[in-house]
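The structure appears below as structure tokens.
Missing here: one protein chain of the complex. Every other protein chain is in place.
Going by the order they are written in, the chains are A, B, C and D; count residues from 1 in each one.
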Amino acid sequence: MQRIGVFVCHCGSNIAATVDVKKVVEMAALEPGVVHAEDYQYMCSEAGQAKIDAAIKEKNLTGIVVCSCSPRMHETTFRNAAKRAGLNPYMVEIANIREHCSWIHKNMEEATKKAVILARAAIAKVSLNTPLQQGESRVTKRALVIGGGIAGIQTALDIAEAGYEVDIVEKTPSIGGRMSQLDKTFPTLDCSACILTPKMVEASAHEKINIYTYSEVEKVSGFVGDFTVDIRKKARSVNMDKCTGCGVCQEKCPSKKTPNEFNRGLNTRSAIYTPFAQAIPNVPVIDREHCTKFKTGKCGVCAKVCQAGAIEYDQQDEIVTEKYGAIVVATGFDVIKLDQYDEYAYSQSPDVITSLELERIMNAAGPTKGHLERISDHKAPKNMVFIQCVGSRCADKRGKSYCSKICCMYTAKHAMLIRDKYPDVNVTVFYIDVRTPGKNFDEFYRRAVEEYGVNYIKGQVGKVAPQPNGQLLVQGVDLIDNKQILMEADMVVLAAAIEPNKDVRKIATMLTASIDTNNFLTEAHPKLRPVESPTAGVFLSGVCQGPKDIPETVAQAGAAAVKAIGLLAKDKLLTNPCTAKSDELLCNGCSTCANVCPYGAISYIDKEVNDHGIRETRHFAQVNSALCQGCGACTVACPSGAMDLQGFSNRQIIAEVDAICR
Amino acid sequence: MSIEKTNEFRPKIVAFCCNWCSYAGADLAGSSRLGYPADVKIIRVPCSCRVNPMFILRAFEKGADGVILCGCHPGDCHYTTGNYYARRRMTLLFSMLDYLGVENGRTRVEWVSAAEGVKFSTTMNEFVEKIHSLGKNVRLEDLRCRN
Amino acid sequence: MQELVTRAKELLADGTVVRVLGWKRGDLSYNPEPAYFNSQEELEQFVYDGFCGANLSKYMIEGSKKEGKTLVFLKPCDTYSFNQLIKEHRVDRDKAYIIGVGCRGKLDVEKIKAQGIKGIQNISGAGIEEDTDTLNIRTIYGDKTCTYGSAMLERCHVCKGKEHMIFDEEIGESKDTKDADRFAEIEKIEAMSPEEKFAFFQKELSKCIRCNACRNVCPACSCRKCVFDSNQFDSAQKANVDSFEEKMFHIIRAFHVAGRCTDCGECSRVCPQGIPLHLFNRKFIKDINELYGEYQAGADTESKGPLTSFTFEDAEPGIVVERR
Amino acid sequence: MMQSQKEKAELIREISGVNPSKCMKCGKCSASCPSFQEMDIKPHQFVSYVLHEDIDALLESKSLWKCLSCFACVERCPRDVKPGKLIDAARQMVIRQKGADYLSADEIPELLDPELPQQLLVSAFRRYRR
Partner (left out) sequence: MVYSYYPGCTLKTKAKDLDAYARACAKVLGFELEELENWQCCGGVYPLGSDEIATKLSSVRALAAAKEKGQDLVTVCAACHHVLKRVNDDMKNVEDIRFRANNYMELDEPYAGETKVLHFLEILRDRIGFAALKDKVVKPLTGRKIGAYYGCLLLRPSDRMQFDDPENPSIIEDFIRALGAEPVIYPYRNECCGGYISLKEKDMAKNQTDLIMESAAGMGAETLVTACPLCRYNLNQSRTQEKVPVVYFTELLAEALGVKAEAAETNAEAAADAKGNTKPEADTDKTEDMQEGGTQS
């Protein structure tokens, strides 16, 4: 018979205000096996843990139940407390009477009743607990960073600086990401390329960093400390070692009609291309979809002009398999498609553009060489209108429910830069709210208004109507003056919402990392573990986790790196002992369990057994506890009940069911 | 819209929640103070695929009026594939219960992610309401085991 | 039948096999039983006729443990079970010499009795070679007749076919006996109201005496120890107190064999209370076919079963309500 | 029956099925409205008035008779508030009171012209009269 202690936490008033903790103690004490029951203000506090320690020692407890907050919060705390008192940490069960009880119920009587039942279930379960020992697994001292934007680069640099090998996998032909497309950055207006390029160079030159560009993660298996990842290196059609980056091929390529992704489709590029001048690696790729040689077999100009003989049309995709201890996701963002927002005439007029397109127009290396001009007729604009929150803060299906966070600031930046360089251009910004939390942010926005004379109008735009004269008639509202406004503009710039990169769902699925309804990766805890995924060994860097600007991204990238380093620094990891176990006397050896095991943790051996006096050789299942992650799929697949899950055994769960339905 | 009526049928409802998504979703419902009736009691399991039909029948045998299973959304299982197996198992089991004349509606599977506190709460409210409309589970209960 | 005996004797004689697994004459002409024959002499007791419904596959689990090869006679439908047992590593293919025997449908004495024929002493016309559609029944009240078809087991009316899925040699011809839709009964129940369904199963299952005959005969129920006999789920055999226990037992039994049951119909054949137990298994088969694609357990020895595979697009459990 | 402002606000919410607290006050409804100039209470204010339960002002507002029910505000509202439905609900409240029709039979003949389609009369009747 177990000797069970029950500890009921008040959690200040969080629990005690709705649950009569004394009553819970009283009722729990009546349960079979319970030899000790008490309550305390804060069980997780040092004093609370000391009470647990004392009770275990004094009353020789063999199992404890803590009625408190979610086990996701403090299970480890109480397990460690038990361990210090000499009790096996797996002899601890938590009854979640906060998140699942006191916080959601208002009626004290009801909540108390429920808390008692939850306590009984936990007591019933712990009565059947058995001591478990954690195993050990190794840590591969190498990290993978998925995404080569500023988040990925910073994370990789920080991990590499700590002395660990890092691989960056970048989907496009060059690292640099969104930041490389930006002209200037807020709130200091320094040139984006000037601060990013040195980091790109540093990453590519770092002896611990290996960069796979034009590559994608194809498959992930394994678990924390021991991931195995297949990386598809897409055929570049250019030999990376031979290419000198002279650029002649791109000049001579006769097929120059492909929309230039880097310039957001505002101009075109050649079929063999590097996305931008400072690309790393400075080795072009052939876009096979648009290359005449690949489409028709005729051409081959690039191969002819390449002095280095680097063009290789017969290159094939290559799969590289690598092992990693930690994985950092830094897949970044894109702006949403605006074809659902045609009240702003985005698909009807080339002079209605997104802010990211404006970024390219204002960039010296962009499609207009940095001259502010209309795409339709290359005329310099006289009047520009910016519209905020296009697709952000939308409750409807076409937009995003969240605030994209960066738009207020970059719009102020754009407005300021335009007014600075072209003082005769009138700039009007339609806004709902101007949100500028951040160091020197509001000051920045105020400067745009006060020093640069940007006209901020509180109100939205209802329609942008392209006029016969080429002007854009903007119909908006000024909520302060309570007037509808009709103004002609030469260009309209839309602050389109940002959204996580489209590929992130695929990657999250491979990593079994959870993802929210907006496709942002979920953090392990929104406040306390913001850079970790709930999946052990997977960390989050940058906008893949939620909208953020460059300084925040860099800060999070560093934090993710530290978390990864903390993992890589360990030689061994303790494994979860709640693994499946097969009863050799019950096992039929039918292999049904092995068929559903996602980890290949089940194998079969033939061994002589003694089944109540019958000695015979049997074929039965064996679980490799280092591989088993404890999902329990096998336990249900097993018809004979031979396979059971330690810590969540059939009898334990049934005991909980019985206690709840009693 | 929670059902807080007294002096009437209070159903017993067992909710199996996977540790990674739905249990966390239930925690989020808690920390967001999104109420649902106290009739729902949650049992934590590592994955929806850990839930044996035996557990569900056992609950009914012991007097449960409804059993709901919550797991990660298909494609998002922490163990990659667990919820796919659970989905097939539960589909077949529910179909069998329906075939035996047990009111469908007493059993339910819902995919609730760690971020879906609201969904958890609305699902539980809906489910309790459904069980209320079905009334006491007389068809599957083992009278002998009732207190 | 003589051909089978002759061949068995040959195989015993030349040492190919050391024993024979077949059917032995019972105390009545309509109740032969499975038996091992270790010598040519013992084979004199061998019988194979319309009443040899017993599926011998499951006996090969024990047969596989014995020294040497066993000759086993399998009807076409039995071979599905045998394949399934191979897939589950329960029988050793190398320990079996399989003779696929012909089948013209198997008989059920209860079906004859149900026609009002009482006091049966002897039945002729059930032989495998006999080419007659009439059974002659000698009773204490005189001679009676009935058609072969009217005395056939339910499963033979929905026969899976004349092909043996696995064999070393085949002896004898088989006949087409299928004249009904396999899922018609299931559909009939599905169309009932919940109250009618419940009443129907309540009535059937209240007959259950938990004799475990269904479990013991079932080739898929081959666990060394059944969960209902172990303490794994705190469900060790209990006295029958109410209908729920029966339901639980039968639901779980059907669930455990779902995707593995070949629909051999032995459960219904052996039930002393005449409960149509195949209605459980066949419901799962029907659902599996409809939801996850046609699947016949035991058609091969490699394919993954429907409950150990999945697709991303699988139906949600809510489909149960939608389909109604 | 005298109704309090609160009850009237409740009634407007009920008839319209609109939850005005979803409004984030962006003004896109008023920016989209073709009748904006003619209205004394603007569409975005309409939402706010209901929220603040100032219903009598709405019932007296001439905006009720200027709204085209063209649904531009509904279509473009980022928060799915449907200001147009609120205006219609207020209009309903007015015309459901006896004798409060906005269009009387007497004034019809002079409004007609030979080309005027049936549809116009039917629609105007629906909008202006009980």
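Points worth noting:
As a convention for this text, a residue touches a chain if its C-beta (ideal position, glycine included) is under 8 Å from a C-beta of that chain, and two chains touch if they have at least 3 such contacts.
Computed from a predicted model, the values in this text were never measured in an experiment.
Considering the intact complex, the chain excluded from display touches A, D.
Across A:V19, A:C253 or A:A345, the residue that sits in touch with the chain not pictured is A:A345.
Residues of chain A that touch the chain left out of the display are 339-343, 345, 347-348, 397, 463-469, 473. Residues of chain D in contact with the chain left out of this view: 14-17, 34-35, 38, 65-66, 68-72, 74-75, 84-85, 88-89, 92, 102-103, 105, 108-109, 111-112, 114-129.
Everything that follows uses one rule, which is that only the chains that are shown with their structure count from here on.
For the interfaces A-C and A-B, the C-beta contact count is higher for A-B.
Each chain gets one centre point, the mean of its Cα atoms, and the points for chain C and chain D are 74 Å apart.
For this pair, chain A with chain B, the centres built from the Cα atoms lie 29 Å apart.
Inter-chain spacing, taken between the CA centroids of chain B and chain D, is 45 Å.
Across the assembly, chain A contributes residues 596, 637, 650, 654 that each touch 2 or more other chains. Among all residues of chain C, those that touch two or more other chains are 227, 233, 307-308. Within the complex formed with chain A, the residues of chain C that make contact are 65, 88-90, 222-227, 230-234, 256-257, 304-305, 307-309. Touching chain A in their complex are the following residues of chain D: 22, 24-33, 36-37, 42, 44-45, 72, 76-80. Residues 4, 12, 14, 19-21, 23-24, 26-27, 29-31, 33-36, 38, 41-47, 49-55, 58-59, 62-64, 72, 75-82, 85, 89, 113-116, 121, 147 of chain B touch chain A in their complex.
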